[in-house]
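Heads up: the structure comes next, in structure tokens.
Every protein chain but one is kept in place in this view of the complex.
Chains: A and B, in written order; residue numbering restarts at 1 for each.
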């Protein structure tokens, strides 16, 4: 059959990597720009509207830059794994020219990335325009900018004002409101409480951060299980356990690890409040109908103590690895067009359902905004990102296990936290 | 390499005949491939298990800490226990249903019934579906609200909804049920094959002796099938120990770690927590389980050979 083709393919592949970057065999001045990203930020996005937007902008770019061959390399679906592989590629000198990097992880790549200050200035993108957390993330220790923060997201309380006129702002109120609405046949508070990153960023970290807790120290060593931080983390687990015991959050949330896992709960019409990601705003009307959605609103995440505030910001950045200036320029141009210019960032986030990471884009003509985007913008001022520690993934995995065990009734908060701490840290 | 080619060459020169009359050239490709894919990795994984290597960094030092951590943790033993429960229940039920289905198909064929083909095919189909898809399918069916098919049925008969995936014990049962669905075909086909080989005259003789159906089944058939059942048992046990694709798609190991079987734990430790040293140590534990089971298998095989 086509065995020859595959041997050839294999050999070409090999040769390609050994040389580092290949030159076009036709001998023209064409450059290959290798672009690595999760499927969602490529023309192969599983979401049709995103795919359409990206494909369109990419073809524009290709028309205007006929000498640049774009090779899209789709990353593995599992973010941790994709990032670990990218790091490995970077360390062995075979990183792609341009790669999407989960925002909070970007600091780990400073050493391998190219500073972008000059290109940003040229394209009129002001680093000070970044939201506070985004600027923190993309600024290296030398004060230079290493990343293009393309979109962000945040975690909020979604609730149906028809059922809940006044949203709970503390967990005591959560229990109170849950009990009340359950009498009317609704679920209590739904949230991700199982194994998955959604649980960490939506349920765990905001409660922990609002108390001033720190997951790691400045060197990236885990700190969440000792001293004051332990007390704070224990507060988080105990609060959630008390809510679970009071029936305010159902046990089944311990199998939901992603914000999207709650969609099925919302769809049943029995969910009147849940903790989720801002992008779910566009999903809810699909699930329950536009009319029903009219009465929904968002509020800051309920906290343990009245008057404290914190939420998580996520989102992705782009980093440029290539040392070739021509490629850097091509990469930057592509990114500006797709995701970074006022127009790019605005239009992309309209389609994608993400939030701009630059203040001015919220006000720009290109960004349509959503029903709640002003609220999100306000919450983002107080938002934090996850620590860029190499230990983070472990901390997160172990704490997801802990919370899931607490909710499903397998362990007490103390046990669960101590086990997580031991697993991360001994 | 020249040996290899002489094997492949259809025209053998007289001078090379000595070569071909030795078994080793014939075994060479097998040897090369198995050495390349197994020998190096096994030494490497054992070496890595004595390091504190991370998947992310290149630096590491030698230590026995990984093992200390494993054996010093009650979690490790509960993971082993979960794996043991998962494997043993999966295997017992796969064998049990495999036997029943094989027996019923055989009986049906003897009575010239229609439909044996449909039964056979439907069971075998489950076997050919990749584990991830099986996990996805069952996860959808296990949905814990009335939207899920199982819970909607449960609701119809007026019972409380069942936390298929969020109660530690029930989640493990759910995973086992899905795995039994997946693996029964293999046991069925082996046992079915064995039933076909049973000499008819023995069964007939038992019938004439006045043994009823059940007696014939337990006193005559099962003892004759025992060897193949034992062999099947070991093969599927080892297979079940070694897989995690379905569990990963179904529960991801949760809630907590209540469905985290050893193979999944290795994957999580290395690719989610990047802890190569500890993942390697867990791998060595799995490897030891594999070796012990193989030795048991050989013993059974040896005993069979003596008969």
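Things to note:
We take it that a contact is a pair of C-beta atoms (placed from the backbone, for glycine too) under 8 Å apart; a residue touches a chain by one contact, two chains touch by 3 or more.
One rule holds for everything that comes next: contacts and distances are computed from a predicted model.
Think of the chain that is not pictured: of "Sugar ABC transporter permease", "Butirosin biosynthesis protein H N-terminal domain-containing protein", "phosphoenolpyruvate--glycerone phosphotransferase" or "MoxR family ATPase", UniProt labels it "Sugar ABC transporter permease".
Of the candidate positions B:76, B:164 or B:244, contact with the unshown chain belongs to B:244.
Of the listed residues B:81, B:193 or B:222, the one in contact with the hidden chain in the full complex is B:193. Contact residues of subunit B toward the unshown chain are 7, 10, 12, 17, 20-24, 26-27, 29-30, 33-34, 36-38, 40-42, 44-45, 48, 100-101, 104, 107-108, 111, 113, 115-134, 136-138, 140-141, 146-149, 152, 155-156, 181, 184, 189-190, 192-194, 196-197, 238, 241-245, 249, 263, 266-267, 270-271, 276, 279-280, 283, 286-287, 290-291, 293-294, 297-298. Listed here are the subunit A residues that touch the chain not shown: 1, 3, 6-7, 9-10, 13-14, 17-18, 39-40, 44-48, 50-51, 73-77, 82, 85, 88, 92, 94, 258-261, 263-264, 267-268, 277, 279, 282-283, 286-287, 352-353.
In this text, only the chains that are shown with their structure count from here on.
Taking the mean of the C-alpha atoms as each chain's centre, subunit A and subunit B sit 37 Å apart. Contact residues on subunit B toward subunit A in their complex (touch as defined above): 54-58, 69, 72-73, 75, 143-147, 163, 165-168, 171, 251-258, 268, 271-275. Across the interface of their complex, subunit B is touched by residues 78, 80-81, 84, 87-88, 91, 194-196, 251-255, 257, 264-265, 267-268, 270, 390, 393-394, 397-398, 400-402, 404-405, 407-411, 419, 422-423, 426 of subunit A.
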